[in-house]
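A single protein chain has been omitted; all remaining protein chains appear in their positions.
A and B label the chains in the order they appear, each numbered from 1.
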Amino acid sequence: MSLIELSRKKSPWVIHVGTGGCNGCDLEILACLTPRFDASRFGVMSTGNPKHADIMLVVGPVTLKYKEIITNLYNQMPDPKVVIAVGTCASTGGIYQGCYGHCGSLDKVVPVDVYIPGCNVRPEAVIDGLVLGLDILNEKERKILEEKKKSKGAA
Amino acid sequence: MLKILANIGKNLISKPYTSNYPFTPYQHFPGVRADVTFDGTKCILCGLCQRSCPAECILIHKEQEQIEYLNTQCIRCGYCVRVCPTNAISQNEVYTKPSRQRLTVYTKVTNENAPVIKKRMAAEAAKKAAAEKPATAGTGPAKPAGEKKVDEKKTSA
Partner (left out) sequence: MKTTIQFGPQHPVWVEPLRLKLTMDGEIVKDCELEAGFCHRGLEKKFEWDYNKGAYLSERICGICTQHHSTCYCTAVEGTMGLEIPRRAAVIRTIMLELERLHSHLLAIGLTLESIGFENLFMLCFRNREIVLDMFERTTGNRVLHGINIVGGVIRNIGPEMAKELEDFCDIMEKRCLDLKDMILKSYTIRERMQGVGVMSEQLARDLCVVGPVARGSNVPYDIRAVAPYVLYNEIKVKPIVETSGDCWARSVVRVRELFQSIDIIRQCIPLLADAGEDIFAKSKTLPEKEYFTRVEAPRGELFYYAKGKKSKEMDRIKVRTSTYGNGPGFVPLIKGSHLADVGLITITFDPCIGCFDR
């Protein structure tokens, strides 16, 4: 395991975006960062700036008005990046099936790596999802490094 | 000041409040609502759960005799459990693990008392009888149509 990989695994920074669900899952993410389920034991830190973040936690079926903003946020995040759909309504639309004001689910707007089902999700599930997300983050990192090597070899 | 010192002392001695989750097993109270499981031996394919699910996540395929349950779309409300006439649905207590794809669970219905299955069996038996006694074909295709009509009546009632 290279040094970069190790440090990424030990301190993932997350950005939390609420895009119009109820607040159930937002609260559980907050509960995840506070004493009971302290996610900072794994070095997880919540940041408000997409340019510093490795993982994006998205709550809610992306509303039509928010669609543009979330693509913007996604594009601002540096590679490698992981998007986690927290909650049923971010994953598939859940109970908001067929409402006119949203685009259905998150994966119609940006590519999603991990789905965490549950309405509302339990904090334990969020922790599990973060752990799974970290694995994916490392996979992506390796891929990028390999590609770089290849392009160097070709040049 | 003294109060602060006493508090600090207390907090130093007491054990940490944080639950050590990934390293200790998941704990929950009895009666917690998680996803649902279908019992194929009890279900009679009435379709009531499909019509009453708020998240539209149960699909009953009467022809294939199976239930399609979109796990990732279920909101864990427990309404289907209350609605089912034969108690074929039960609610789990342990949450679903996160995954890389959407989860869909298929359950094959094997209950012989289900009207649809009864009819199919009757049709099969009739076919068998027909095969033994040649030159009485033509009843087969008429039957599914009749079946559908019965279903429609049920839904409107």
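We adopt the following convention: a contact is a pair of C-beta atoms (placed from the backbone, for glycine too) under 8 Å apart; a residue touches a chain by one contact, two chains touch by 3 or more.
Keep in mind the model is a prediction, meaning the values are calculated, not measured.
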Residues on subunit B that touch the omitted chain in the whole complex?
-> 17, 28-29, 31-33, 52, 54, 75-79, 82
Listed in rising order, the subunit A residues that touch the chain left out are 16-28, 30-31, 34-36, 48, 50, 60-61, 63, 65-66, 69, 73, 89, 95-96, 98-102, 119-120, 122
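Convention: only the chains that are shown with their structure count from here on.
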Centroid spacing, where centroids are CA-atom means, of subunit A and subunit B in whole angstrom | 29
In the complex of these two chains, what residues of subunit A are touching subunit B?
-> 35-38, 41, 84, 88, 91-95, 97-98, 113-119, 121-125, 127-129, 131-132, 136
Footprint of subunit A on subunit B - complex, ascending | 17-19, 21-22, 26, 34-35, 54-56, 70-77, 95-103
